[in-house]
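Of the protein chains in this complex, one is absent; all others appear in place.
Now for subunit A:
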């Protein structure tokens, strides 16, 4: 069993996750940054999975991490596609203008 620094990894993944969240919440300019923040969140989750898979010596964490990589790639591809189409229609990616969801 490999010795790992438990707190370091927990804090690392949580920190990256929170950075991603605050990136989504505080970002008011460009929607690309939101997408990047989402990638960051997925990365934090991946780190978490891999760390736990090593920590409890289980294989499925790494399997999930691989799946999440795939999903993240697909998601960023589709997201970028949406952004491109959106830009073509609206001619902007400023997040303050994207308020079509208003009730």
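One rule holds for everything that comes next: a residue touches a chain if its C-beta (ideal position, glycine included) is under 8 Å from a C-beta of that chain, and two chains touch if they have at least 3 such contacts; residues count from 1.
Here is the rule we go by: contacts and distances are computed from a predicted model.
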Candidate names "NADH-ubiquinone oxidoreductase chain 5", "Light-independent protochlorophyllide reductase subunit B", "Electron transfer flavoprotein subunit alpha" or "Origin recognition complex subunit 1"; UniProt protein name, chain not shown: "NADH-ubiquinone oxidoreductase chain 5"
Of A:21, A:43, A:68 or A:83, the one touching the omitted chain in the full complex: A:21
For subunit A, residues in touch with the removed chain: 21, 24-28, 31, 34, 95-96, 98-103
